[in-house]
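Missing here is one protein chain; the remaining ones are kept as they sit in the complex.
What follows is subunit A.
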């Protein structure tokens, strides 16, 4: 109804203005009042009365809610009933902006109730402190410089710095090339920070303000490289990509080759082991049959021992622990982890050796312990390998002995005691192959 009254220009009772509190409180009170008024007359049935009087005149809800009109605290938000209240007035009011230096007055819309504070956006008027210099300061500190800037150029630079708030890229763009020659962004920065540094030093305010050093050479180089990066043609980019792919391929191939040689080595050693047994039997027969040809036949045949020793020497024996460089932050204990490319058998042997020597299987990973532990385990692996090598050698020696005895019945091959392993020592192992053949 407020609208109609407004239109007809009828004076309205002076109601208080709306605030959030006022209408929320008002609502509660209305409800209570209504509750008091609606009382069932005598003799009227409750059902009939319920049709007449309702708390709210809305249709009954389809779903039960506990929220209507303040029964319980309620989740439903109270509806704002604003129509009956007077609105707060706006006015087209003049304002003064303290951020302006000229005191110009503009107008904007403002609530009459709002207090006349300072223009709220003035506080965003932040300005950079660009140092200034006097003529004498210039003459004493700034006149001589390597880049041969003169006073006019320096003045222009500082003027631009003030106007564009040290946006050097824009400053370089607006640099007066006709008057002051062409300058790059780096030239401007170099001179600016040089001057600022010198002024700070001269004024002795080094203590509280950090002066920035600008490495112009580095910046120029960086930008040069950046430019080169941008100015690559598609051909160059493609070529680079191609080369990278090639490199990857080569590396993959190299790995493949390494893997293959390892496999081959393994195969050879396995095949040797098997064929050894076979050839031993065969050759024994041959010896029986062709005694005449014995001398000719007896070539220095490939001994198993050689291959084993070679394998140990080539394989570098021991464990190559991966260095964790380049993989970011990691725990030092990771250094002690066994690399994945170690075979299951080696790992087993290593575990056994660790148990055998009663070494703590996971010592605290300090730098020293890490290195020492890794070395130790590497040596252990070597030890295991050498042990197996030794045992094969001993086996071979025995078999040679048997061969010999079979070939020349009645004779026994005396193996010098130095070759019989009492305590395994490195030197012993390398010998047997050669000594066996010399003995024959």
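Following the convention adopted for this analysis, a residue touches a chain if its C-beta (ideal position, glycine included) is under 8 Å from a C-beta of that chain, and two chains touch if they have at least 3 such contacts; residues count from 1.
The criterion applied here is as follows: contacts and distances are computed from a predicted model.
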Please identify the absent chain by the protein name in its UniProt record; candidates are "Replication factor C subunit 3", "Molybdopterin synthase sulfur carrier subunit", "Actin-like protein 6A" or "AP complex subunit sigma".
"Actin-like protein 6A"
Which of these, A:172, A:319 or A:370, touches the one chain of the complex that we don't see?
A:172
Using the touch definition up top, pick the residue from A:138, A:164, A:193 or A:404 that touches the left-out chain.
A:164
In the whole complex, not just what's shown, which of A:121, A:212, A:357 or A:395 touches the removed chain?
A:121
Would you write out the residues of subunit A that touch the absent chain, in ascending order?
95, 97, 99-100, 102-104, 106-111, 114, 117, 119-122, 124-125, 163-164, 167, 169-170, 172-174, 185, 223, 226-227, 229-232, 234, 237
